[in-house]
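Excluded from the complex is one protein chain; the other protein chains are retained at their positions.
Up next is subunit A:
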Amino acid sequence: MGLLKLLRSLKKNEKEARILVLGLDNAGKTTILKALSEEDISTIMPTQGFNIKALTQDGFKLNVWDIGGQKAIRPYWKNYYENTDGLVYVVDSSDEVRLKECVEELQSLLAEENLKNVPMLVFANKQDLQFALDAEEIMSHLQLMEIKDRTWTIQACSAVTKEGLQEGMEWLVKTISEKK
């Protein structure tokens, strides 16, 4: 498991890939990235800017950008869209109260010119929690079936148990490689 393995699967076709991880604050974006790197996830602070995970090997690069999701930071998201090869949208599946906000943010992302045709992975995160909605319910709330202009998938996952993380990221990297 891990990002290093992803880089290796990318290497055959790619020189560089930029993956952007977005979603509401508290969705689990930073925890997912730390978990993918086998790091401690017990002391993560709310992100007040960006977290970059950069991998370089033999001239091949994978850069993953996790941008803070608090309302005050969201207006800055657009500064990070350019040259994005893959989008990860993380949803807290246990937070029904904020689902509407989560849908609205996704809708406005999908309308962005700079993110046009960019493949998207939706992580239905926090599946370890008892009252989490399952991936199908999240899919219908987010109206994913109506997306026609890009390749997308939804993956149930938990950053705590790591279930689903690698599968989701592998799908995205593979999709990016095939698209170019």
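One rule holds for everything that comes next: contacts are C-beta pairs under 8 Å (C-beta built on N, C-alpha and C of every residue); 3 or more make two chains touch, one makes a residue touch a chain; residues count from 1.
In this section, contacts and distances are computed from a predicted model.
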Expected UniProt protein name for the omitted chain (select from "small monomeric GTPase", "GMP phosphodiesterase delta subunit domain-containing protein", "Putative tRNA (cytidine(32)/guanosine(34)-2'-O)-methyltransferase" or "DNA primase") would be "GMP phosphodiesterase delta subunit domain-containing protein"
Based on the whole complex, identify which of A:Leu55, A:Leu99 or A:Leu121 touches the chain you can't see. A:Leu55
Where subunit A meets the chain that is not shown, the residues are 2-4, 34, 37-40, 48-57, 59, 61, 68, 73, 76, 79-80, 82
